[in-house]
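The block underneath contains the structure these notes are about, expressed in C-alpha cells.
Excluded from the complex is one protein chain; the other protein chains are retained at their positions.
Every chain is named by a letter (A and B) in the order it is written, and numbering of its residues begins at 1.
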Amino acid sequence: MDIFLQQLINGLVLGSIYALVALGYTMVYGILGLINFAHGDIVMVGALVTLTVTQALAGSGLPAPVILLIAACAAIAVCILLGISMERVAYRPLRRAPRLAPLITAIGISMLLQYSAALIWGKQYMPMPELIKTDHYAVAGAQFTGLQAFIFLLACAVMAGLLWFIKTSRIGQAMRATEQNPDVAGLMGIDTNRIISFTFLLGSALGALAGVMVVLYYGLGHYFMGFMLGMKAFTAAVLGGIGNVPGAMLGGMLLGLIESLASGYIGDLTGGVLGSNYRDIFAFLVLILVLVLRPSGLMGQRVSDRA
Amino acid sequence: MKRRHLLSVVAALALAVIYGCGKEAPPPAPKAAAPAAAPAPEMITVKIGSASPLTGPQAHIGIDIRNGVQLAVEDLNAAGVEIGGKKVKFEMVAEDDEANPTKATTVAQKLADAKVAAVVGHFNSGASIPASKIYADAGIPQISPSSTNPKYTQQGFKTTFRVVAHDDQQGPTLGKFAIEKLKAKSIAIIDDSTAYGQGLADAFEATARAAGAKIVAREHTTDKDTDFSAILTKIKGRKPDLIMFGGIDPQAGPMVKQMVSLGIKAKFIGGDGMQTPNFIKLAGDAAEGMMASMPGLPKDQMPGGKAFVEKYKAKFNAEVELFAPMGYDAVMVFVEAMKRAASADPAKFLPEVGNTNHQGVIGPIAFDDKGDLKNGPITIYVVKGGKWEALETVTPGAPESAEPKAAEKSDAAKK
Partner (left out) sequence: MNPVATRRALSPRQRWLAYLVIAALLLALPFAVDALLGRAWVRIIDVALLFILLALGLNIVVGYAGLLDLGYIAFFAVGAYSYALLASPQFGIHGSFLLLLPLGALVAGVFGIVLGAPTLRLRGDYLAIVTLGFGEIIRIFLNNLNRPVNITNGPQGITLIDPLQFGGIALNQSYSVGGLTIAPVHGYYFVFLACALLAIIISLRLEDSRIGRAWVAIREDEVAASAMGINTRNIKLLAFAMGATFGGISGGLFASFQGFISPESFTLLDSIMVLCMVVLGGMGNVGGVVLGAILLTALPEALRYVGQLQQAWFGAVYIDPSDLRMLLFGLALVLMMLFRPAGLWPSSTRRREFAIEDEAGDEERANA
C-alpha cells in the first residue's frame, strides 16, 4: 500500500511539472490556434539560465533562497524576451498564412533554440549546484521531499492565479475576447497584437518557472531536455482540453499519474510482456486515443472543426 | 541537319564517357605499401585512419579517441620507426562519423579512398558494425577502441578487432563481483534501452541468475529520461539489496539522487558508462558509496598509465576522458604488427594483428580468434569522498588467464 501511495506522489509531482508546461501551450493555443512547438525549448532555456546563474552565484556567499530568486528572475526575463521576439518575428507575419506555414516555422524555431543552446552551453549534461538540502517527510510509509510538495503547491497556485487573472482583470477579459474572435475584438477597441504579445509573455514566464522547477528537481540541464517534456506537456494539454486552463492542470496531473502507475504496474499486470520500457508510449497512446475519441479533451466544450 | 549534329554530339559524349570510365575507374585496390617499391633510402608514409564522432553530443569522447591516436602517431614519428628496413612517417587521417550509422559508412569509404593502412574506430557499436563491412571489403584492419556490442566481432570479418572488453565480458565480471564480493542475494536491474546499457545488463543478469541470485525486478528507462521515480518505487517495494544499472552518467546521476530521496538503502553498481567524474557532479552527495566497473587496470596501475595521462594533459590541455588510452594502444598494436610483417601493406600485416601480444597503456593486449580482447582485466571503482577510487581488479575467465600471462612474461623478457 505504501508503494501505491508512493507511486501516486510520484505521479502528482511529475504531473505538476507537466501541468506547468502545459499551461503555456494551452494559453497560446487558446488565443492563436497555434501549437507553439518551441514552448518546450523555452522551458529548456529557462532551466539552463537558472543553472548558469546559480553556478555563478553559488560561491558568492549569498543565502540560497536569494540566489534562487535571482536565478529565477533572470530565467523569466530571458524567456519573456525570447517568447515575445519569437512571436513578433516568426508567428505574427504568418498569422493569415495557410496553417502549415506557422507550424513549420514553429519547428524551425524549436531547432534554432535547441542548437543555439547547444552552442552556448555545450551538449554535456550540466549539474545544478545543490543549494538547499531537501528535507524528507513521510506519510503512511511513502516519502516525499519539501521540494516535491513545493512544486505541487506552486502548480496549483499558478493555475488558480491564472484562472483568476483571466476571469477578472481587464487584460484577461481582452484575452478571452481575442480568443473568441480576434476580428470582432479588434473592432471593440482591443489591440489584439498587444494581447497576443502579452499571451506569449505570460506563457514564456510560466515556461521559465517550469524550467526552474525542473532543474531544481532533477538537478541537471541539457540542451535537448525541452523536447520530450514539451511533447508530454502538450499531450497533457490535449488530454485536458486544449485552450482550457483548468484542463491543462487536470491533464498534466492525469498524465503524470498514468505514466507513474503504468510504468510501476504494467509489468506485473501483463506478466512481463510489457514493461517500463513502454513508458513513453503511454503518453502518445493517450494522446491518440483522446484525439480520436474525444477531440475536445476532458474539459473542453468547444467542438472545433480543427479536430 | 541540326538533328544529325545533336546525334553525333551524343555519340561522341557517350563514347567519351565509356572511354573515360574505362580509364578513370580506379585500379583494383592499390596497396598503401605501393611506395615500398621505391628505392630503399626513401621515407614511406603510412596513413592511420581515426573515425569517431568529432561533432554532436558524443563529441567529447570522440575527440578523446582521436587525441589518443594523434599522440601515438606523434610518439612513433618522434621515436622513428623502421618497417622492413625503411624509415616510416605516420600520418593520421581523422574523420567525423557523427555517431550516425549512415555517416559512418560514408566516412569508412572516405578512409578506404584515402588508402589508410589501418583504422582506429569507431566509437559507437552502431557505427562500427556497418563500417566494418567496408573495411573488410577493402582489406583494412580495424580496431575499435570502445565498441562493446558483442556482435561487432561476430560477423565473420577477419579485419575487426577491439581493445575494450565487450559487454559479455564486463557484464559477467560485474555479476561475479556482485555475488561473490557484495554477497547480493536479491538484485534489481535497470537498463537504458540502448545497445550498450541493455547488453551489459543482460550479461549481468545471466551471470547473477546462474550464481543463484534472485532478480526481483528488471526495469527499463531511456537514455534521455531523468525521472526514474516510478521504477525506483517499484524496486523499493521488492526490497533488493543491490541495484544494477546498465547505462551512462546522465541517467545514473539523477537515478541515485532519486534513490536517496525515496529512501532506498540498496547498494548501486554500474558499468564503465557511469564511471566518470560527471556522475559524481550530477549525483552530488548521493554518489557516495556507489560502484562502477571499468575495463582495464586503474590508470595509475596501467603499465604506462601515469606517463600517458601526463603526456596527454601536457599536449591537449585536457583530462583523459575515457578511451584515449585505447586509441593510443590500437595504433601501437597496428605498428607492431607492421614491424613483425615487415610491411605496411594491410594484406601482409593483417594476419599479424591477430598475433598481437602487446604491453599497452591499458595492460596486456592479445586477441582471441574473433578479434576480441583476451581476458582484459576489469577494475571495480567506488565513490569515496567525492572521488572514484579503485576497489579491486578482477580478471575474468580464470582458467585461460595462465596463457597470456606466460606470453606476457616472454614479451617482457624480449624487451
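As a convention for this text, contacts are C-beta pairs under 8 Å (C-beta built on N, C-alpha and C of every residue); 3 or more make two chains touch, one makes a residue touch a chain.
Quick caveat, the model's predicted, so the values are computed rather than measured.
Which displayed chains make contact with the chain that has been left out?
A, B
Decide which residue listed in B:Lys151, B:Arg238, B:Lys267 or B:Lys311 touches the omitted chain of the complex.
B:Lys151
Of A:Pro65, A:Gly146, A:Gly161 or A:Gly272, which residue touches the hidden chain?
Of these options, the touching residue for the absent chain is A:Gly272.
With the missing chain put back, one of A:Gln7, A:Thr54, A:Thr105 or A:Thr199 would touch it. Which one?
Spelled out, the listed residue whose C-beta touches the missing chain is A:Thr105.
Where does chain A touch the missing chain, residue by residue?
33-35, 89-90, 93-105, 107-112, 114-116, 118-119, 181-183, 231, 234-235, 238, 272-273, 275, 277-278, 280-281, 283-285, 287-288, 291-292, 295, 304-307
List every residue of chain B that touches the chain not included in the displayed model.
Here the touching residues of chain B are 3, 6-7, 10, 13-14, 17-18, 20-22, 24-26, 28, 54-56, 59, 96, 98, 100-102, 105-107, 109-110, 112-114, 125-126, 129-130, 133, 137, 149, 151, 154-156, 193-195, 198-199, 220.
To be clear about the criterion, only the chains that are shown with their structure count from here on.
Centroid of chain A to centroid of chain B, CA atoms only: how many Å?
40
Could you pull out which chain B residues touch chain A in their complex?
The contact residues of chain B facing chain A are 56-57, 59-60, 193, 217-222, 224-227, 229-231, 233-234, 236-237, 249-250, 253-254, 257, 261-263, 278, 281-282, 284-285.
Within their complex, state which residues of chain A touch chain B.
For chain A paired with chain B, touching residues are 3, 6-7, 10-11, 13-14, 123-125, 127, 130, 134, 136, 143, 145, 218-220, 222, 224-225, 228, 259-261, 263-265, 267, 275-277, 279-280.
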